[in-house]
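So that we are looking at the same thing, I have put the structure below in structure tokens.
With one protein chain held back, the other chains of the complex are shown just where they sit.
After this line comes chain A, so read on.
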């Protein structure tokens, strides 16, 4: 397509600054041709309507009075004349054109053509079809291509989904993308092999575990599934865990992921089966629902996460105390075992044990005393355990030192 045709068809958006260099590159024309066509088009447009005003920028080159060469871009023909008068041996060329007033802000600096092209390619990949056409001219602010908008479009999806757990965002983005990342990382470091292997294993075990409840629909299996599958899930998000080095937070997030993933992965058929089982377990569903509603919880989702953690107690003792600390007084109120369905149809069991553990954490005086005694005893045993050889050698090494021959024989 020729430049003239493009101008006639209004394919060039003069709302944004149109660089002559862009046009040179795009239409493979000489400067003279582009200049003439542009001038003709601008004149035609300005003649057609008095409202159409175009703002031109000129590239000015000349020698300064102190002898130095100068390249500058000036706005408008008035300033161009001033600069031409200032400089010796000055030359000027049309640099850019845009509609006067209301146009987008100018590019801050002159950008070489190739660089702009590279940026455009990246931009188009990210923004896709929504990229405004004006960008193709290569005139854009860096702020227009900010990543947060991209991220927002991605994260907006999960928020609309049914399970909107706070930890879902990393989880949602992880499975496909992080696999890809892991594949990339595999090429680079040996560490990726170690992190990838357990994930694969976990997948296998998870598949095996998932097959079990389908074949046998006993309640035991259902209850077993939670810890096992969560165990599998625990291993699965290793990429995220790798990314987060901070142990407590990582373990916490993985805990959250486990509870979410359990229900995310169950197919609709499986969910129905599970629901049936739940109802059997609970007995009368209405009552339990009422109790669930009666409980003063900030969110049922949070309770669910905690509950799933409870099931994992034998496996993860380290993660547990922190969770419970966060839960605070709300959980302390529950003293007896309660099993009920919450609004979303999840089985929630609040155990008396839960109340016991914080008390462990807080350490009543007697418990503290016994714990201290135990610790002292343990310390004593460990002291006893320390190998006598080591203590001997420890005694020996500081006692004996190697003498020097010069201390025995005098120099001649």
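Things to note:
Going forward, contacts are C-beta pairs under 8 Å (C-beta built on N, C-alpha and C of every residue); 3 or more make two chains touch, one makes a residue touch a chain; residues count from 1.
We take it that contacts and distances are computed from a predicted model.
Protein name for the hidden chain, per its UniProt entry and selected from "Mediator of RNA polymerase II transcription subunit 22", "Ubiquinone biosynthesis protein", "DNA sliding clamp PCNA" or "Palmitoyltransferase": "DNA sliding clamp PCNA".
Checked against the full complex, the candidates A:1, A:85 or A:400 give a single residue touching the omitted chain, namely A:400.
Within the complete assembly, residues 387, 389-390, 392-393, 396, 398-412 of chain A touch the chain that is not shown.
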